[in-house]
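Encoded as structure tokens, here's the structure I'll be asking about.
One protein chain omitted, others in place.
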Amino acid sequence: MTEIPSKTKTGLISPTRRGALKTLAAGAGAAATMPLWARYTSAQSAAPIKIGFGKHATGIGAAYGRWYERTSVAALAKINAEGGINGRPVELVTEDDGTDPRRAAEVLEKFANQSDCDVAFGTLFSHVVVGAAPRAGELKLPYFVVSEGHHVASGMLNRWTLQPGITDVKSQISAMAPFLTGTLGKKVTMIYPDYAFGYDHRDNLAPAIEAAGGEVVAKIAIPPTETSFTKYFPQIPRDTDVIYHVMIGPAVLTFVKEMGEFFGPSRPEIFGFIDSLEATDLTSPGLEFLDGTYFWEGNPRYLQADAPDYVKAYRDAVGLDENGASVSDPSDVSTSAHMFGCWETLHIIKAGMEAAGYQSTADRQKLVEAVEVMSMMEAGPAHPQGTKMFNGKTHQVFGPQYISKVEGGKLSVVKTVPYEETIYPDEVDYTSMSF
Amino acid sequence: MSRKDLTLHLGLVALLFALHFILPAYHHGIFARVMVLAVYAVGYNIAFGYTGLLSLGHAMFFAAGMYGMGLVSYHFGVPALPAWFVGVACAAALAFVVGLLALRTQDVSFMIVTLMFAQAAYLIILYFSEVTRGDDGFVIPGALRAIGPFDLSDEGTRYIVAWILFSTALLFSLWLVRHPFGRVLVALRENEERARLLGYDTGRRKLASLVISGTISGAAGAAYAGLFGYVGGSFAGVQYSIFALLWVLLGGAGTVLGPFIGTLFMFYLIDLATEVTEAYMLIAGVVLVLLTLFAPQGIVGEIRRRLWKDLP
Amino acid sequence: MKQASDVILSTEGLGKSFDGLRANNAIDFTLRKNRVHALIGPNGAGKTTFVSMLIGRLAPTDGAIWFDGQNVTEMPAHRRVALGMGYTFQITSVFSRLSCHENVALAARRKAGRGKGEVEAVVADALVRVGLGERADEVAGDLSYGHQRLLEIAMGLASAPRLLILDEPTQGLAESEIAAFKALIRALSAETTILLIEHNMSVVMELADEITVLNFGEILAHGTAAEIHANPAVQAAYLGTETA
Partner (left out) sequence: MDFGPYLLLAMLEGAVLAAVLALMASGLSLVFGVMRVVNVAHGEFYMLGAVMAWVVTQFLAGLGGGAAVNFIAAAVLAPLIVCAIAAAADVTILKRLDYDPERVIVATIGLLYVIQQATLMGYGPDARPVVAPFNQRIALPWFEFGENGFQMYYPWGLSTTSYKLFVIVAAVVLLFALRLFMTRSRAGLVMRATQLDRDMATAFGIPVEKVYALVFGAGAALAALAGVLIVPIQQAHYLMGGDALLLSFIVVIIGGLGSLAGTVVAAVIIGMSDGIISVFFTPTLAKIIATLAVALVLVFRPQGLFGVKTR
């Protein structure tokens, strides 16, 4: 099986953007005017399928949680407008996990035992995933994470935890390394958080850079309590060609700003993971100096000139303007590089449930097995970020990566690395593990 | 120990055992978790509630237990029970060393010193992230999470193990506060100088109290790792130190039942508040303020003050 | 220094300075067994500083303290208590949130080897002796000030010291209570040595076998009640200024 069934069923592949929009609007509008029971009369059971969504509503991940929820709500509106899953409506059950591993585990218990969710989904921060995943395994609750951590593919977790909607840091890095050494320079200094997915970057960058013929000359790990950074910048070796930065949390803007003030007019090349500036307006004061630097983007924030219609449809559904901010508030910038994973994951859940003939929670194992046999996921309305390949053994998807350059306060994609160039050898085979 | 006290506490132990058969799945899981965390609060209560040592760093003892247990499992494949003992020993040793230093200070300085040590412990976990997996933490391999034939990841076993641990801690603390040693701890809390001039070596007793307290906290941390399979840096963070203080104060500092009641209350308060609003901590904050205004001795403390004077 | 066999406590050149201020200077003091020895002196004469050094609440700047043939100068307070020194506070310092019984029991249990039954007996006895037998279950903080003073003394009794240091025990007591107190001390003097720091001259004159007078941190005079009463230096320095 190389194609997921949902692709052929979606009715959104229209030749023009306007057409796509129309379809979507009509579907959503029609669905909204009908009473709930009337919408799904064809289904055997009209009871909604419940998807438990662990949201970072509070704590350090709150900016992400907000956009994850918006994307998920939009994706479900689309899925419901198109007839739901197996003819049944789909409902999001949202619980705040406080960006805390213990609470996240409790939230999974709540999904499984209290609110009778069919699957659990969501969760970005890797410590939250690692803390919650063992509970998913024990509860035998399919847990679809949208985290980009390498924890899934590293084999640390279990058969019930999957990451089919977003690529992991290790593959992102292996996609970026040739560009760094080939285009920007051979000597790389990395600055990363001494927590969260900082470890994935620390562990994977140096091998990838060396494989691409470069060298990591310094690694500067920033502890979570830090609020000022200038004092660490002198630790950057003078002969550095490229600074590679990936920061997270509320201090990132300070970080980037102080880096600019430190270097002044004579900066090396700078390459960052957009995580450093997710949900942050690139025209914020102090960020002028980023002009001409490069970023990895999981999915382009700014609407690119050559964007296909399904990308525009996705952005309209989520409510993004051309700059990747909310249409209702231009200062409310999205977490574009990650949140698409929610949209795609929900479509994969739909596809998996339909392939497995999912009826009730008794079919949870069938659902996991159905997702495990998935492989190619063609770009389209269900996968607006691009064509991907899912590896059922490692429970991890591989997809295209974007390199963008800051020009005039906007990010323009300068290079797209296809999924084929991001693949690394398997580290685990979850399918050989028991349920 | 009066018969009435013993009946009350054994009654709670029996009730929790009975709940094992009655509670719906979700609440069953929650009670198991609350019992383990309540053990942490029981430990904290011995230092804070009974001895008057206001520590803001108990998360380091919880984490010492958790990491002591977790690291030997994860790196050396030690099975759960021996690993648990390693965790407890780590917490006891840490409490001893911290006590030797921190107990040279008093009051607010003691608060800050314990806070600083805990912060350093947290940063050390991050610094040695190649061993500890830092803030991400790690999962203890399922195969190791068993005591003999009992699989700790099984809901029933988990509940019973948590219940055994909690009951032991609860009855131990009841015994301790009735024992002459415990009475001296109370005397230290009330008036340290007077206790010294009655001939008590207050320094040694405070150290002993802190070690007992830290050991019980560590036992909770180690049990948490074994029962829930996850070891992570967030448990060593400041908020977990503050949690212990909150749970104990809410339930009633210096009462045997207070830590459990406080932990349970706080848990359901937050759990129910999340149903109403995303800003559930707002509700928690308001309740805290109201409690200090209208029930300053905590829930059990108020019961003692108003209804049951001899409640331990 | 070798102590004479009837001496329980002595000091040798004991002195204490606070930030250059000399509170006690070169005090040579001897306390004989089974006596009631009063320490008097005007306010600020250094009496409390002196006894605080005896019991170990303050470390002396210079000099030495001997208790029962042992140099205790460097010894922490709790070990001096273990050796048989007892102390009651000038400012009431009971455990105010605990019951009277528990207050005294804390003192009684200190003595090693006492079983539960024996502790109970000692506590009951001590409370009865100070006249608080009826109030064993009351919370100490609820007692009147005078009763709290008596509770202090009961705590001193229960620890069965060989030397009991009473710092201003009659302060705040009513006349009737003072009378009872005097009787209590007389009875006690058969069993133990008592060092009494006292303002109330009638108490001192009636109870004390020996009196030492401190003035400006130094010993001004030493002798029996009659001798002190007759001492012109004491009269000049002290009695003349005392209103009691």
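Letters A, B and C mark the chains in the order given here, with residues in each chain numbered from 1 onward.
FYI, contacts are C-beta pairs under 8 Å (C-beta built on N, C-alpha and C of every residue); 3 or more make two chains touch, one makes a residue touch a chain.
Keep in mind the model is a prediction, meaning the values are calculated, not measured.
Undergrad: Among the chains present, which touch the one that was left out?
TA: Missing chain, whole complex, touching shown chains: A, B.
Undergrad: Among A:108, A:173, A:190 or A:251, which residue is in touch with the absent chain?
TA: A:251
Undergrad: Of A:175, A:221 or A:290, which residue touches the hidden chain?
TA: The single option touching the absent chain is A:221.
Undergrad: Based on the whole complex, identify which of B:36, B:64 or B:102 touches the chain you can't see.
TA: Once the missing chain is taken into account, the touching residue is B:102.
Undergrad: Since one chain has been left out of the picture, which residues of chain B touch it in the full complex?
TA: Output for chain B: 54, 101-102, 104-106, 108-109, 112-113, 115-117, 119-120, 123-124, 126-127, 238, 242, 245-246, 249, 278-282, 284-289, 291-293, 296.
Undergrad: Take the complete complex as the reference. Which residues in chain A touch the chain that isn't displayed?
TA: These residues of chain A touch the chain that is not shown: 58-60, 62-63, 65-66, 194, 220-223, 225-228, 230-235, 238, 250-254, 261-264, 266, 279-280, 284-286.
We take it that only the chains that are shown with their structure count from here on.
Undergrad: How are the chains arranged in terms of who touches whom: line, ring, star, complete or other?
TA: It is a line, because the chains touch in a row without closing up.
Undergrad: Kindly work out which chain lies most centrally, taking the average of its C-alpha atoms as its position.
TA: If we average C-alpha coordinates per chain, B lands closest to the whole-structure average.
Undergrad: Chain pair with the most contact pairs?
TA: A-B
Undergrad: Distance from the CA centroid of chain A to that of chain C, rounded to the nearest Å?
TA: Centre-to-centre distance between chain A and chain C: 76 Å.
Undergrad: With centres defined as the mean C-alpha position, give me the chain A-chain B separation in Å.
TA: Taking the average C-alpha coordinate of chain A and of chain B, the gap between them is 37 Å.
Undergrad: Any idea how many Å lie between the Cα centroids of chain B and chain C?
TA: From the centre of chain B to the centre of chain C is 43 Å.
Undergrad: Which residues does chain A have that touch at least 2 chains other than itself?
TA: Within chain A, no residue touches at least two other chains.
Undergrad: Which chain B residues reach two or more other chains?
TA: none
Undergrad: Given the complex with chain B, which residues does chain C contribute to the contact?
TA: For this pair, the touching residues of chain C are 55, 57, 76-79, 81-82, 87, 89, 93-98, 102, 105-107, 109-110, 155, 159.
Undergrad: For a test of understanding, state which residues of chain B touch chain C in their complex under the given definition.
TA: Spelled out, the residues of chain B in touch with chain C are 180, 183-184, 186-187, 190-191, 193-202.
Undergrad: Using the touch rule from the top, collect the residues of chain A that touch chain B in their complex.
TA: Residue list for chain A touching chain B: 57-58, 95-96, 100-102, 105-106, 109-110, 112-114, 126-127, 130-131, 133-135, 137-138, 149, 151, 156-158, 194-196, 199, 223-224.
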